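Let me begin by presenting the structure, written as structure tokens, before commenting on it.
In this view, the complex is presented without one of its protein chains, the others remaining in place.
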Amino acid sequence: MKQPLTGIIPPMLTPLRGIDELDGDGLAKLTEHILAGGVHGLFILGTTGEGPSLGYRLRRELIERVCRQVQGRVPVLVGITDTAFVESVALARQAADAGADAVVLAPPYYMPEGQPELREYLAHLLPELPRPLFLYNMPPLTKVPFELETVRWALDQPRIAGMKDSSGNMTYFNQALGLARQRPDWTLLTGPEELLAESVLMGGHGGVNGGANIFPALYVATFEAARSGDLIRARELQRRIQSVVDKLYRVGQHPSAVIKGIKCAASCLGLCSDFMAEPFHRFRDPERRRIEEGMAELRAIVAWK
Amino acid sequence: MKQPLTGIIPPMLTPLRGIDELDGDGLAKLTEHILAGGVHGLFILGTTGEGPSLGYRLRRELIERVCRQVQGRVPVLVGITDTAFVESVALARQAADAGADAVVLAPPYYMPEGQPELREYLAHLLPELPRPLFLYNMPPLTKVPFELETVRWALDQPRIAGMKDSSGNMTYFNQALGLARQRPDWTLLTGPEELLAESVLMGGHGGVNGGANIFPALYVATFEAARSGDLIRARELQRRIQSVVDKLYRVGQHPSAVIKGIKCAASCLGLCSDFMAEPFHRFRDPERRRIEEGMAELRAIVAWK
Amino acid sequence: MKQPLTGIIPPMLTPLRGIDELDGDGLAKLTEHILAGGVHGLFILGTTGEGPSLGYRLRRELIERVCRQVQGRVPVLVGITDTAFVESVALARQAADAGADAVVLAPPYYMPEGQPELREYLAHLLPELPRPLFLYNMPPLTKVPFELETVRWALDQPRIAGMKDSSGNMTYFNQALGLARQRPDWTLLTGPEELLAESVLMGGHGGVNGGANIFPALYVATFEAARSGDLIRARELQRRIQSVVDKLYRVGQHPSAVIKGIKCAASCLGLCSDFMAEPFHRFRDPERRRIEEGMAELRAIVAWK
Partner (left out) sequence: MKQPLTGIIPPMLTPLRGIDELDGDGLAKLTEHILAGGVHGLFILGTTGEGPSLGYRLRRELIERVCRQVQGRVPVLVGITDTAFVESVALARQAADAGADAVVLAPPYYMPEGQPELREYLAHLLPELPRPLFLYNMPPLTKVPFELETVRWALDQPRIAGMKDSSGNMTYFNQALGLARQRPDWTLLTGPEELLAESVLMGGHGGVNGGANIFPALYVATFEAARSGDLIRARELQRRIQSVVDKLYRVGQHPSAVIKGIKCAASCLGLCSDFMAEPFHRFRDPERRRIEEGMAELRAIVAWK
């Protein structure tokens, strides 16, 4: 990659019909809905895509279907995070074979590695990957972050194209941004949508934001306002994103509530099934009703097309 | 199971020759070494066995080889912990086909479940398991514990035979022990070997202790001393176990140091290779020398046969 | 001190009539109630005594009144934990003047010190203290523990007489016990009452347990059973202590629930007022009723005199 990947790259939901069965129609519809919002890429098999909860056969099928559906209209990034090295490599090869543009990897997340262990692991992994790698910094779920010393090391690896930072820590993000000034092709994207506007105002390249499954155009507009330095509009659009967060992600009390909320909202829009992979389970009626109400309010607030 | 499983059930190392290759000779030797120490069972594909770091093909091969080697001399327990439901079920079936006696499961460990989600997941999983299930409480690695309300629920599930508690929290352990008084067939084992004597003194059923890969007879003797209420001897043997911890687990600074130390010690004894699955890597020479020195001192302290 | 301080040293409640006013009658009654249970010492101005929440004038008054009431029947230990060095020193002098036997200190608890900073601080503090010092390990509240390297250092300081460990971590406790074998006069006491029996079974010297404000004889009996190696009785009495925990400390949902519960129970027994120092507030009626019910059940379970 000669240029950073800029813009909104939604972490796509994985529409499911059952525990080991894709919702193929839903997948096609959801993909078109997102692309119609003007997004700049698509990221599958991430946290929002329930990647780690899916069996390997289904992950392969998903990769193939999405690449076929997108047909090169935007870059497709595929999550290959795994606790087992050989399974990450296998997924990376399948992704390349299917035509994906890049792979995305968080640190192995069972026994926590030290940073030297993590760098050695990456050094062993990189030659096995047929496509460029994006790091995925997600310490709340992996326990292990990519510490700044490891980011500094990664900037010297031509096969590492950038990082998605989901730490929610803007001090870290800004420091990583400072380091990346030496690699003008490097991409730094933010995960938490609450931080989209300010991370772009500070020089970040865009967002991998779950809410862009539902309202892709809102996230694209926020990115563009911040990118162009329109402070008033950026703050105003960011407040609408905060409304999405407030209405859709706070129904239910466990961390999975965010994904359940997005999946339920997608189902309310008629895009796809809200079946969740174990150990999670779709919202029951009372929660679903609150999401429906939230969506009704958001229609007015977001005014998306 | 009509009776609790009592005694020492070592969490066996997985001897490896390469990234996706078992060390078959080492595996046979290590198995015989452990059984010769008088242990009461064998637990494979746990944390010490680097379960989550191994590819699925290799996991299957390991299950088959160990069951064949043990030939029913002691019960074999197989770890099936996974973030993907369908992969846990597949492993459980392979374990049953190979002749294993029970399976062991920690909570899915990527996105943290709430306890109601965890119970619903278990309720869906239990009918798919052909062998009894032991819970594996390991909050430092899974983030999610089996909280006491979930233990209470588990006591009502006939297919759940007990729990291995690796929390290191004796307040929790004692409370779980109190709850389990209603199920006289239920097993409660402790993971951290530093707590072996006292957990048995308080009524626990035994230990799943990594050091028993190296010195199985020491752990069996400690269990027996505590079981028979011989306080003086139990304290004295427990201090020897503390020496094992001090000499073998504190070389290297990352959490993986414990497994690296045990694997290196097994290699020093000529039992098996010390190759580690990614993202971890065997000790280099300086660390290996410290383990060798530790083993020399331990020979005198432990006086094992 | 030539001998370790062994037995039960309750962390006494501070009976209050108002925000800056002691309940003098309650204090006398409570002191006599506790001493009548056969305890081996009294610890004031600890966590259960709401030490950090009390103004300095009131702390001084409390020290004087308790020393006068106890009149040397058992040793009195006085908490001098403070974020300000000069205030700790002032309290230590007032305690000595009033006739207290020792002082107790947790690490300064605002900005967390590193261990070298903590040792240097202790080295500066010790010459200012007219009485022996007990360390108070309470990492959940101070953030900073006395790490084992600091315990090792403390064993070389003749003015440090021992440690109360409230970490709840038996691995740490056992290791501290191992280190202390070089100082036969050193005391190691456990804070969490859930761990009283086993810590004494493993060689600990006793407990500083909040429930001994209410049922002092139960804690003394548990200590004695464990001390004499009567496993069956120790387990059985420890289960009664667990009932105290279950009935009195789980009403209300914040960490302060433990102190509120003990203070409310003392008030139910007619011992003293349940007024709490800010930022905490006594139980309202619904909670008080649950404590009353708990006490009714405990009367049968504990069968104390």
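Per-chain numbering from 1; labels A, B and C assigned in written order.
The rule is short, and it goes like this: a residue touches a chain if its C-beta (ideal position, glycine included) is under 8 Å from a C-beta of that chain, and two chains touch if they have at least 3 such contacts.
These numbers come from a predicted model, not from an experiment.
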| item | value |
| --- | --- |
| Left-out chain, listing which of the shown chains it touches | A, C |
| Omitted-chain contact residue, chosen from A:Q94, A:N209, A:Q238 or A:S267 | A:Q238 |
| Residue numbers in chain A that touch the chain omitted from display | 168-171, 174-175, 178, 192, 194-195, 197-198, 201-203, 229, 231, 235, 238-239, 242 |
| Absent chain, residues of chain C that touch it | 19-20, 47, 52-56, 58, 83-87, 107-114, 116-118, 120-121, 124-125, 141, 143, 253-256, 259, 277-281 |
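By definition in this document, only the chains that are shown with their structure count from here on.
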| item | value |
| --- | --- |
| Interface composition of copies chain B and chain C: same or different, split at half | same |
| Innermost chain by mean C-alpha position | B |
| CA centroid of chain A to CA centroid of chain C, Å | 50 |
| Between chain B and chain C, centroid-to-centroid distance (C-alpha), Å | 37 |
| Contacts with 2+ other chains: residues of chain B | none |
